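Yeah, one chain of the complex is gone here, protein chain that is, but the others are all in their spots.
Every chain is named by a letter (A, B and C) in the order it is written, and numbering of its residues begins at 1.
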Amino acid sequence: MIDELSATRRGFGSDNHSGVHPDVLQAILVANDGHVPAYGDDVFTEQATAILKGHLGDDIDVRFVFNGTGANVSSLAALCPSWGSVICAETAHINVDECGAPEHIAGVKLVPVATSDGKLTPELVKPHLTGFGFEHHAQPSVISVSNAAEFGTAYSPAELRALADLAHEHGMRLHVDGARIANAAVSQGVSLREIVTDAGVDALSFGGTKNGMLAGEAVVLLGDARTEALPYIRKQSTQLASKSRFMAAQFIAMFEGDLWERCARNANEMAAYLAAGADALPGVEVTQKVQANEVLVVLPQKAIAPLQERWRFHTWDQAASEVRWVTSWDTVREDVDALLADLAKLID
Amino acid sequence: MIDELSATRRGFGSDNHSGVHPDVLQAILVANDGHVPAYGDDVFTEQATAILKGHLGDDIDVRFVFNGTGANVSSLAALCPSWGSVICAETAHINVDECGAPEHIAGVKLVPVATSDGKLTPELVKPHLTGFGFEHHAQPSVISVSNAAEFGTAYSPAELRALADLAHEHGMRLHVDGARIANAAVSQGVSLREIVTDAGVDALSFGGTKNGMLAGEAVVLLGDARTEALPYIRKQSTQLASKSRFMAAQFIAMFEGDLWERCARNANEMAAYLAAGADALPGVEVTQKVQANEVLVVLPQKAIAPLQERWRFHTWDQAASEVRWVTSWDTVREDVDALLADLAKLID
Amino acid sequence: MIDELSATRRGFGSDNHSGVHPDVLQAILVANDGHVPAYGDDVFTEQATAILKGHLGDDIDVRFVFNGTGANVSSLAALCPSWGSVICAETAHINVDECGAPEHIAGVKLVPVATSDGKLTPELVKPHLTGFGFEHHAQPSVISVSNAAEFGTAYSPAELRALADLAHEHGMRLHVDGARIANAAVSQGVSLREIVTDAGVDALSFGGTKNGMLAGEAVVLLGDARTEALPYIRKQSTQLASKSRFMAAQFIAMFEGDLWERCARNANEMAAYLAAGADALPGVEVTQKVQANEVLVVLPQKAIAPLQERWRFHTWDQAASEVRWVTSWDTVREDVDALLADLAKLID
Partner (left out) sequence: MIDELSATRRGFGSDNHSGVHPDVLQAILVANDGHVPAYGDDVFTEQATAILKGHLGDDIDVRFVFNGTGANVSSLAALCPSWGSVICAETAHINVDECGAPEHIAGVKLVPVATSDGKLTPELVKPHLTGFGFEHHAQPSVISVSNAAEFGTAYSPAELRALADLAHEHGMRLHVDGARIANAAVSQGVSLREIVTDAGVDALSFGGTKNGMLAGEAVVLLGDARTEALPYIRKQSTQLASKSRFMAAQFIAMFEGDLWERCARNANEMAAYLAAGADALPGVEVTQKVQANEVLVVLPQKAIAPLQERWRFHTWDQAASEVRWVTSWDTVREDVDALLADLAKLID
């Protein structure tokens, strides 16, 4: 019966619309043998943890969780007391797409900062570094950035380092929402270690789902941001999986033959190809740097609705006729060509 | 590489130690075709919801979540204001195995009640029905039971109805932690509708993971306990899956040919078989009714540690030499026989 | 011993630096006779409630609390679910001066909006009225304004009505942080009913402490914003006073002979007198409308530190050489003259 329900078309609505990479599914199948201890006390978790340490260094604590909101909430709760504040871009996922979970569960205060490209800079952050030691003021405790950011832009290691240095000078921490960390690393042409550990990041929400997994992210605490509280935080945040072997098996698969990198590279390349094609069309303008797998683009107003009848994607800014397209690990040139062809017809 | 990590042995440590039923995995594979909208806006979710309505009635709201703690927290938040209290057995999962998540996330107060068998009765609950309208006192708002309970006992529809009536007389709600609701229904020889809807239950945490799924539970609100707040509660509790089709596909598979019932029936039968075999051994005593897939049993003290070297299971009550064995959807008679043979040898 | 500790000078640091009006102290003394039921079940509370109903209308619920943060947290918890958001000025007390209490206790999300004068307008609010019904987004539930605002500006009844209408059109509520509601009413030349009830306000944090009381505020819910949950919310927010008669007695005194109005009028007049005097000095510029008891003023940079050696007041904007002076119910012309004289000397 399920067969009849399945869709076959690939679109540009979100990388969450894509399915699971076959290698990840295969790893789940292979892991599905006999009884295995639950809640992380299994060899798959052990191996997946070792793999992540191989990439990010030994001085980390890794905990697998279900989804990005869970990873972000657990990370922030580990870094920030309830009387602390988290400085983030106004457009950050934690600010606009988590239904207040950081405030409600971690109990923290978010301090949103307006940006032009979804990215924080030391200059943007500095005006908010006030009120230290003043009991009336939520204490600035964390700078949180998304890498890649929600506009399809990405931070370089140097840009992160500048934010990490600023945070550390003030006794604060740098958190990276890495739902698309693979896309960011590929975009910057650097290793995970270079864009996380070496850049001074204190906590990472390591994304897997958008990059070809079924469901799975990891909370990674680095260096002296590590805390024995993390297991309790994860459990209390409802993010501890019972049949944990399957979370870990997915991560193991993602690192076999650098699958994470191949998936992200494809998505990034397809985004670049899409952006180039779109930009060549009359009345179409790509509005942000395409540094990951998202393309923000202004379309002729008249083209948007008809195009959305054939393709599912979000209107980003109604007033500006700006929409967002997202490519995935499984996007192929034919998908892009089809979208652009449809668009070209509507523009004529 | 994963192959070498896999275990093959089946044990009695927990139903969470078991893997995924092949039909469930197959459904995941079939669902993995093309792009599909995320976050529940997909045909799989639509179908799985329809199936559950077929079983529980149309007047329900169903939301799929990742795990049992998430289902319980979301259910309680939907039923109980922050100034409300939840009356539960002292041994309830929400009280002892969720690291304070109900208190922390739903913000509610738990009122634990001592029981002999893990089950609440109206007589046990009534002394706690006090302080209504008294602003100093957290307002009794929910009676929460686990069915099956953590001792392997189960509530009949009549027992639930008595608790539901008591709750409703006081303007309260009845919540069922149904991590093992399938085992309870099979145990009582009734349909899901009889043991949930018809018994007056207001909210159900519908369990899937322990009964053969990879990861997946559902929050079900019934009748006038339904609330438009549920989607926000789920999202804010970090329990909204992005690639939601895979959550739903698992549930669809669980209801194909009543797989849920077959899995639970096997687990229950194996528990009965295990209990009978154990009870026949000298110095071994089954201490609770075996109405689901858990066997609580007192062993000779000297046998416990050696047996745990070969079989992973929890000591339930150190002082009483009481341990807990759990059977699963995949337990076979040979597994039980092997455990009992090892135990018999240790008792000699 | 206490005598030696007492200060005698009146300054411009904050209206919280002022003491208690003698009539309020007298009321406390008079109330201090014999035993009286606690927690609001007393004739003083009854009378104070009746007085407030006389001013604001019968369709209100009044609960006395200790302080402004408590009043705001209780008000917001009564108006807004945990998955709701509260739109407020970036400079609102709830956003910058309550150490994250609204987020932590009410569990809500704040959406800060940049303003030029501390006041929200429908135009400023509208861009944030998005995401209704979208489960990822905290649901816009409350517009919260401070009247008088933190810049010394005040909302007219018409301005409030416009915000109330906007809120109600979207199923939202209008909350007023009225720590200085008396100053606002006097400033606008209207009654409390006109600036609260008739303006469409749904909830008011009614301020007493800054206007001559020892400690005491009230949460007022109006019309269909009333909820039976309020007593529990107040108690759970730690804001229920045991010896409640003394909270109520202060309020009774504040309404004897319109003491609230006389106190606020004096503070407002002294602020106007101060602003006029300051503005006449060379290099000094009053930067905001003086509509209550606060004066924001740019001083010659060189004058600030020496003046702060003699007078305690806050630097509002370091970069702009802007400081804040606050007048009180007990400020007299001689105090203002002394401040201005000191300032004039420093400017020369």
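Please note the rule applied: contacts are C-beta pairs under 8 Å (C-beta built on N, C-alpha and C of every residue); 3 or more make two chains touch, one makes a residue touch a chain.
As the structure is a computational prediction, the values presented were derived from the model and not from experiment.
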{"item": "Residue, one of A:34, A:57 or A:231, that touches the chain absent here", "value": "A:231"}
{"item": "Sole contact to the chain not displayed, among B:12, B:83 or B:329", "value": "B:83"}
{"item": "Options C:69, C:115, C:183 or C:268, residue touching the unrepresented chain", "value": "C:69"}
{"item": "Touch criterion as defined above, residue of B:42, B:135 or B:335 at the omitted chain", "value": "B:135"}
{"item": "Absent chain, residues of chain B that touch it", "value": "82-85, 96-100, 103-104, 107-110, 112, 131, 135-138"}
{"item": "Chain A, residues in touch with the chain not shown (by the definition above)", "value": "39, 77, 81-83, 107, 135-136, 139, 229, 231-236, 240"}
{"item": "Residue ranges of chain C at the interface with the undisplayed chain", "value": "1-3, 5-11, 13-14, 16-20, 25, 27-39, 43-44, 47, 66-70, 73, 98-101, 104-105, 209-210, 214-215, 232, 235-243, 246, 249, 252-253, 256, 312, 328"}
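As a convention for this text, only the chains that are shown with their structure count from here on.
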{"item": "Interface residue identity across copies chain A, chain B - same or different by half", "value": "same"}
{"item": "Per-chain CA centroid nearest to the all-protein CA mean", "value": "A"}
{"item": "Gap in Å, rounded to a whole number, between the CA centres of chain C and chain B", "value": "50"}
{"item": "Chain centre separation (chain A, chain B; CA means) in Å", "value": "32"}
{"item": "Junction residues of chain B, two or more chains touched", "value": "39, 232, 235-236, 240"}
